[in-house]
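All protein chains but one are shown in place.
Chain naming follows the written order as A, B and C, and within any one chain the residues start at number 1.
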Amino acid sequence: MKRLGILTGGGDAPGLNAVIRAVAKVAAAEDAELYGFRNGYSGLIRGDYLRLEKQHISGLLPRGGTILGTNNRDNPFNFPVKEGNKTVYRDMSDKAVENLETFQIDCLIVIGGDGSLAIARELAEKGARIIGVPKTIDNDMQGTDQTFGFDTAVTTATDALDKLHTTAESHHRVMVLELMGRYAGWIALYSGVAGGADVILIPEISWSIENVAKKIISRKAEGKPFSIIVVAEGAKTPKGEQVVRDTIKGSGDPIRLGGIGHLVARMVENTTGFESRATVLGHLQRGGSPSPFDRILATRYGEAAARLALAGEFGKMVSLKNGEITSLTFEEIPSGCRVIPAEHSLIKAAKSLGISFGD
Amino acid sequence: MKRLGILTGGGDAPGLNAVIRAVAKVAAAEDAELYGFRNGYSGLIRGDYLRLEKQHISGLLPRGGTILGTNNRDNPFNFPVKEGNKTVYRDMSDKAVENLETFQIDCLIVIGGDGSLAIARELAEKGARIIGVPKTIDNDMQGTDQTFGFDTAVTTATDALDKLHTTAESHHRVMVLELMGRYAGWIALYSGVAGGADVILIPEISWSIENVAKKIISRKAEGKPFSIIVVAEGAKTPKGEQVVRDTIKGSGDPIRLGGIGHLVARMVENTTGFESRATVLGHLQRGGSPSPFDRILATRYGEAAARLALAGEFGKMVSLKNGEITSLTFEEIPSGCRVIPAEHSLIKAAKSLGISFGD
Amino acid sequence: MKRLGILTGGGDAPGLNAVIRAVAKVAAAEDAELYGFRNGYSGLIRGDYLRLEKQHISGLLPRGGTILGTNNRDNPFNFPVKEGNKTVYRDMSDKAVENLETFQIDCLIVIGGDGSLAIARELAEKGARIIGVPKTIDNDMQGTDQTFGFDTAVTTATDALDKLHTTAESHHRVMVLELMGRYAGWIALYSGVAGGADVILIPEISWSIENVAKKIISRKAEGKPFSIIVVAEGAKTPKGEQVVRDTIKGSGDPIRLGGIGHLVARMVENTTGFESRATVLGHLQRGGSPSPFDRILATRYGEAAARLALAGEFGKMVSLKNGEITSLTFEEIPSGCRVIPAEHSLIKAAKSLGISFGD
Partner (left out) sequence: MKRLGILTGGGDAPGLNAVIRAVAKVAAAEDAELYGFRNGYSGLIRGDYLRLEKQHISGLLPRGGTILGTNNRDNPFNFPVKEGNKTVYRDMSDKAVENLETFQIDCLIVIGGDGSLAIARELAEKGARIIGVPKTIDNDMQGTDQTFGFDTAVTTATDALDKLHTTAESHHRVMVLELMGRYAGWIALYSGVAGGADVILIPEISWSIENVAKKIISRKAEGKPFSIIVVAEGAKTPKGEQVVRDTIKGSGDPIRLGGIGHLVARMVENTTGFESRATVLGHLQRGGSPSPFDRILATRYGEAAARLALAGEFGKMVSLKNGEITSLTFEEIPSGCRVIPAEHSLIKAAKSLGISFGD
């Protein structure tokens, strides 16, 4: 009887549980065992796991989050270990590879983003048998057309834009919505088009406050004294600076927590004189029940990953290409972040409708 | 100044207003006029139209339905005309083509399904300058990978399945959900996978009640004394008959209105002895605010259609291929209905997870 | 240490799990044990129960259905028992009372509708220590201002009306929505007002097709060639007949399944000549995550029931009166169904807005 392992790493995304469920269903159908490691690679290194049986996956498809827990800090190559009364960081990657043997895991399925899959690749180079499943709500991973969680995040963001529209219109205000997307503006672009934004600011396109103001003022001239601006958290200032939201830990001052959204609102208000308000959608984008599209994508990824694992085709990541599920080897995955090309057809269509990108 | 016309034909679908809005925005940007004909081809023949200005499209993106009205009966080639006190049917297609000249419409954009676009092609053969935009919530049109309205219908159906799940589980029942799809089971397949159905019955795959019962009984043996069955309205009986739901008009008996859903529930109850209930989702699948995906797809279709119309590239239908908007000539559109191939990758994945198609 | 029991009876309603959770939380805080009987009174008679601990109630608040299972047929006073190879019906009520002693249950909390609470009262008369929690999505129980599940059902029905509105308007149709409410029209009245219905037909008010048609025709005269009709399943025909939807079991003919909704649609079409369509919302009204109002009401009911049970105040039902939770003895509960008074202020307000009740 084969034995598969599974873990979830990095920030949570709607659809993680749907992947776990699909892997468990295929494993059950093929008479394989499935072990779930808790809290990402930590569970593998610490030997914290459970056998996933039918009852664990019941009702899992529509549930957000991950029943395995996740962790976006514990890197096996730089792993926090208590020594005496302090924490030191050690390379525990050999332990991770070794534990897969100890626990007799034929193949480990890692569901994770850039970071988790880079670690998976390094472990694979050390001999671990691994299949990767790409995951990020930001949709900026190389090697796949789309990641699960993205469609749900766009849905949550679009719903927020619908809500802001009525209040913007009633109060004749400029409403700014700051969305996730540190390096790529996919969520901002898609939800901006779907939510009827007037201005979309993304990391890929540099903008000036004059161009943003021009759009807002021209709307007023057409009898629309309100506007909606969507801004990705990673959009830079007109001077090219990145506004880093202070983490709570690092902030010397409890109220130094604004980000690019608040900055844009202030700049708009100063430039146009229009009352402006910012909202930061934040963690809500990660939560909730996955959309039907994401449930299907996650299910297909899970099914394909389990098949590859059982067939012994290790060292690969499952992927969506032109609507079909395929896979590529870890080596074939292009490096870096999948940003939006300036000539992307949706940007062109958006501009054609009059949406400003501030450029 | 160019002048475009637009009409919506056939059953309504979420996203129609988003197409109209996109066309109007491009027209405004390019200094073209836009005339909307009311209630499908009727408006063209009867000269019932309005000039679409900025105020008509305000707030249109998230709204279901069509502000132009639609009509799925008035065919220009067989058009109802009052003569004396009776209605006769005449070929009014020449009048339709002529009116486009009379009203000085440079190009007519027709948003419609199989029927409306077949008419568009015939009018084009008579000289009318037309661009088609494919529309059906059933997703079964040839020449495009996806139609707007489908994702929203799948979302509504998946939400219904989520609701039925809790009641099925609490009551240990078999719940049957009948969904749209007269010739193709796309909505049933996608929402069935997304909603965690145990059995999916579609027109493309013939099924036996024994196979359905086997799945339900095996679930009970695994401690799951409830099941969810999704059935497309066009799924045939095991004998290959199509169960036509009586239209209200034709029914001699007001309560002879069950369809395949109720039939499946009765067959399951008779065969397995399990309490079974059917729900027919019906018109709810057409309604509501379009999903973000559908708003984006409809917007891109509208933008592309307006561009083609203004560029004078008539006789084409816009289309989605591998994520990009393109177009093909009316002649290039394959005939017939786009049914699901038996070897479709999602059917294979679904079977791999243990979902039964009754075959 | 005290030991409480709990069971859920009758049709499921959103909020059942929230009651169970609240009882369990109070029990845990007061160092009492809680036993859950499975599938209504069956679990009590058959000794089918589980100890409810912290892990069982985790994540329960937003979940529809009931984790205990329910049953709307097994009456202890007429209980199905296998004798040889046939089923006979026996009075097992003494066994039910006896089992409470055997299992050392200090008090049993019964969450149920009219039927389940009538049984509870009879068992109490035989000496059982019971607290009742009123439950019905129909909101027609005596002794309380509102039951949990009702607000969620109204929300689901209103959402359906919003969806039907866009399609009615686009197609110039009359759309009929049949809602639950066999004896009382609360869901139809509330969702009809919230969903902008033009006509509301309920069991409490007799109507004529002429009055319904008059409303629809007057709307057309005002430029609104579409209408929305809401009808409670228990609304009688103009002749005072009740249209009983065939259960699947009883139907000689698989397609004889229409109800009052389809009948009304046909009558409207025949009388006005307007195209009419009926949708039956059915089981969807029971499903889904409870609304915030229902979660709060269910939580307050559960908390109050647990307090009464631990305080030894047996033989009572918790109740909502003027926004506060109170209780009354089983004897104080008025008999019969809480129908809508013809002079109800919401009916008067609805009529004042022009909504027709067909009278």
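Definition applied: a contact is a pair of C-beta atoms (placed from the backbone, for glycine too) under 8 Å apart; a residue touches a chain by one contact, two chains touch by 3 or more.
The shown structure was predicted, so the numbers you read here are calculated from the model rather than taken from an experiment.
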**OP:** Could you tell me which shown chains are touched by the chain that is not displayed?
**Re:** A, C
**OP:** Specify the residue from the set C:Ile45, C:Ile119 or C:Val154 that touches the hidden chain.
**Re:** C:Val154
Subject >> Touching residue (missing chain; options A:Val19, A:Met141, A:Leu164 or A:Val318) >> reply: A:Leu164
**OP:** Could you tell me which of C:Gly47, C:Gly312 or C:Gly354 touches the chain that is not displayed?
**Re:** C:Gly354
Subject >> Residue ranges of subunit C at the interface with the undisplayed chain >> reply: 22, 25-26, 28-29, 54-55, 58-59, 61-62, 145, 151, 154-155, 158, 162, 165, 190-191, 193-196, 222-224, 289, 291-293, 295-296, 299-300, 303-304, 307, 322-325, 345-346, 349, 352-354
Original post:
Which residue numbers on subunit A touch the omitted chain?
Top reply: 8, 11-12, 14, 16, 39, 63-66, 69-72, 156, 159-160, 162-167, 169-172, 175, 243, 245-246, 248-249, 251, 253-259, 262-263, 265-266, 269, 276-280, 282-284, 286-288
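By our rule, only the chains that are shown with their structure count from here on.
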**OP:** Just say which it is for the chain contacts: an open line, a closed ring, a star, complete, or other.
**Re:** line
Subject >> subunit A-subunit C separation of Cα centroids, rounded to whole Å >> reply: 41
Original post:
Can you list the subunit B residues in contact with two or more other chains?
Top reply: 162, 165
